[in-house]
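What follows is an incomplete set of chains from the complex, kept in their original frame.
We call the chains A and B, going by the order they appear; numbering starts again at 1 in every chain.
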Amino acid sequence: MPSELQSGALAPIQTGAEYIESLRGRNLKVWYMGDLVKEPVDHPVIRPSINAVARTYDLAVENPDLATAWSSLSHRRVNRFLHVTESPEDVVAQNRMQRRLGQLTGTCFQRCVGMDALNSLYSVTFEMGAPYHDRFKNFLIRMQEQNCVIGGAMTDPKGDRSKGPADQADPDLFVHIVGRRPDGVVLRGAKMHQTGCINSHWIVFMPTMRLRPADRDYAVVAAVPVDHPGLTFIYGRQSCDTRALEGGSVDQGNAQFSGQEAMIILDDVFVPNDHIFMNGETDWAAPLVERFTSYHRRSYVCKTGLGDVIIGAAALIADYNGVAGVSHVRDKLVEMTHLNETIYGAGIAASHESQPTAAGNYQPDDMLANVCKHNVTRFPYELSRLAQDLAGGLVATLPSEKDFDNPQTGPLLRKFLQGREGASAEDRARILRLIENMTLGRNAVGYLTESMHGAGSPQAQRIQIARQMHLEEKKKLAKKLAGID
Amino acid sequence: MPSELQSGALAPIQTGAEYIESLRGRNLKVWYMGDLVKEPVDHPVIRPSINAVARTYDLAVENPDLATAWSSLSHRRVNRFLHVTESPEDVVAQNRMQRRLGQLTGTCFQRCVGMDALNSLYSVTFEMGAPYHDRFKNFLIRMQEQNCVIGGAMTDPKGDRSKGPADQADPDLFVHIVGRRPDGVVLRGAKMHQTGCINSHWIVFMPTMRLRPADRDYAVVAAVPVDHPGLTFIYGRQSCDTRALEGGSVDQGNAQFSGQEAMIILDDVFVPNDHIFMNGETDWAAPLVERFTSYHRRSYVCKTGLGDVIIGAAALIADYNGVAGVSHVRDKLVEMTHLNETIYGAGIAASHESQPTAAGNYQPDDMLANVCKHNVTRFPYELSRLAQDLAGGLVATLPSEKDFDNPQTGPLLRKFLQGREGASAEDRARILRLIENMTLGRNAVGYLTESMHGAGSPQAQRIQIARQMHLEEKKKLAKKLAGID
């Protein structure tokens, strides 16, 4: 029997709590640490990542201006993560929402990939023409009505990087069509580093790179419900992930929220025609990837929200340590702010400078989007370094919260770890754990490593910047001023 | 007999050539290298700075969309440098024009101070109320009709920096009112580093810092025609300035364009009431300075135009050297572009995020404006370093163009300084001289030192960033995630 999700009968979701309920009982095959997870919603390691997505729903309720938009597609107010942009302001509004959610969760809230994927697919399917655009719009309207989470899956395992998809020794190293039927296609392969996939309702599979005619079976875009029995998920370990299993809330640093990344294995997944938005059109793989990365690279503005948290944490620990007014401390907070806002500037500039596509939605400026992301591969590491500087060595030598709870060691810790008057040892510990969480621990994965590699590693941005640096025009400017004909 | 300028009878200017004519015969007291300059327009050292301003007029003719705007103040199309912004798009358009002029001149074209000053004064005088706002509008409408160049003069000599204006041993170290008459006031003092002052028609004098009640006589804003007999100008030396006196065009690097900075001394300058826009209202000094610097700091987007030139020059010399395809060369050009666009991103983001003032014009986002300028105090130095890297040592050991012209040495230089096939020794020399010009020579003053200190030195931006970093809000975000009540 198809699930509610598969049958399209999912009840519309409004609040975070409803969203969490919608994830229960799906019988997903999720593996973590060698075990099949019974119910991800109740798994202490997985739950914080679900909470982060739930926060996006609650924000839409609390602040509809920020986190919803009127859609002229479905003629209703929809969650902004499901909205097809209709103006540059819409593109900018995504950034504002992203920064706010970064501030509220201190982690990756996992919905940007889907948002960026649907906006890219909207214009690409339009240009591809019938039947893809209509199919896609129908799918999207349903998503908007049910208020679902869409994940977007792009990165394949890739195998030998010197070879294309069709040339690999193992053909499954890129997701591909292994069977074509009148009513649909059958997919096989895997996708790596899938942000928030288990927390999604649907996943849109897309090619990961420019394709050649020989790669025809790899040119496929397909929406698949997450509870499809052909899908297997293997959960990625994160630094300090098992602290969530210890009980207590201090040592996790940020006990409520975390990101999620998992591998998805597709074991002969049948997709009906209605959910197929590309099927063999290799020429359209590159435009899709390019529009998606352009969108997604400026989505990393979300990290400025995490930056706000880490700046706040650094300011707070300096305060607890009684050195808030010291000039070098103040100066480091200014530097952190400067770097954080530099990222924000390039990101929202990319959004403000959006241009309409033929389909009518808006694409960010690609140069600035790449510049934004490229700064994200650098500055969070420096913010993290400065936060550790301000934190003091205790950020990495602090005893466990269980030692605080223990009747013999607790009083000793409280006696010797007091900061300035009025700052308790426990509060100091909590902030140190938050800084540890973001610079070494669980959310360092999101704040640092994902900042490096998400939406493309640094070199990918450099290639894209190189493509657009217009050297010939710039050479002409120089020649003219130098007096060369 | 008052000049045409003073009497308000100046004929409207359109082209660069007309502008240059408008500067002739003004009998200014301009000193350079110990001599009174007869006619600045014809002085080889000064002329390139005039050409740069002239280029702004020609751009308005060539590309009115970019460099002019419809003014609802004077109900006509006006030069964008004289335009009171009426929308965020207007603020952004300034940045686009600035970048373009940076590309076309490779130097400081000197009109931004005036543009930023008039936009700040527009809102400040509005809030100050009668009679200042009306006076200012009348003045501005006349400027728009005559299409004048307005300079803005802010920086005083300051003397002992630990003391305020009224506390200095010598009261003249800040411009101040030394006499009040029914029909106006008398000013005395000096202004430093005055960009383009000699090339202006009018100069608006403004206070340079927050004032206390005791500084009442220093709280003055006044427009003065540049040919006022009470003004003396002492021209600032620039690196390699006298190459303009040598004849030839190669060794100057950029023979046509340069910036201009001079000291202005005010020796009891009478200003009639109509041209006084602040007179003793010390409380309004700080808002004026803040709005001006906010505007002006994101105006440094102009340096991305110079960045485009230096990137082009670096690409060209790599090409002439036959190494354009080498990976580290390519990578350095990408890095230069990335840094240059990072500046641009923060700048136009500040402009896009402009907010309306009570007067109806638009103010850029102050945090992003400061972030833009702060990056300008860093990145052009790194672009310059990378340009010198790509240039090779010859950029600093190249013989003079006279040695190229000499019948004995010329052939030797042509023989031994040939680059890759098709690249002449002369073209190579010209590009090397352009790079020298922008990294060590005359326009390094504009590309580097002015980038450092113009619109406030780095520490001024850090203070302003500190003021707006909202640490208490950020601390709350951190507390919430760390589980601290």
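To be clear about the criterion, a residue touches a chain if its C-beta (ideal position, glycine included) is under 8 Å from a C-beta of that chain, and two chains touch if they have at least 3 such contacts.
Note that the structure is a prediction, hence the values are computed from the model and not measured.
Note on stoichiometry: the full complex in this file contains 4 copies of its one protein sequence, with 2 placed in the shown coordinates.
As a convention for this text, only the chains that are shown with their structure count from here on.
Interface residues of chain A facing chain B in the complex, by the touch rule stated above, are 92, 103-106, 249-250, 253-257, 308-313, 315-316, 319, 330-331, 333-334, 337-338, 341-342, 344-350, 352-353, 367-368, 371-372, 374-375, 427, 430-431, 433-434, 462, 465-466, 469, 471, 473-479, 481-484.
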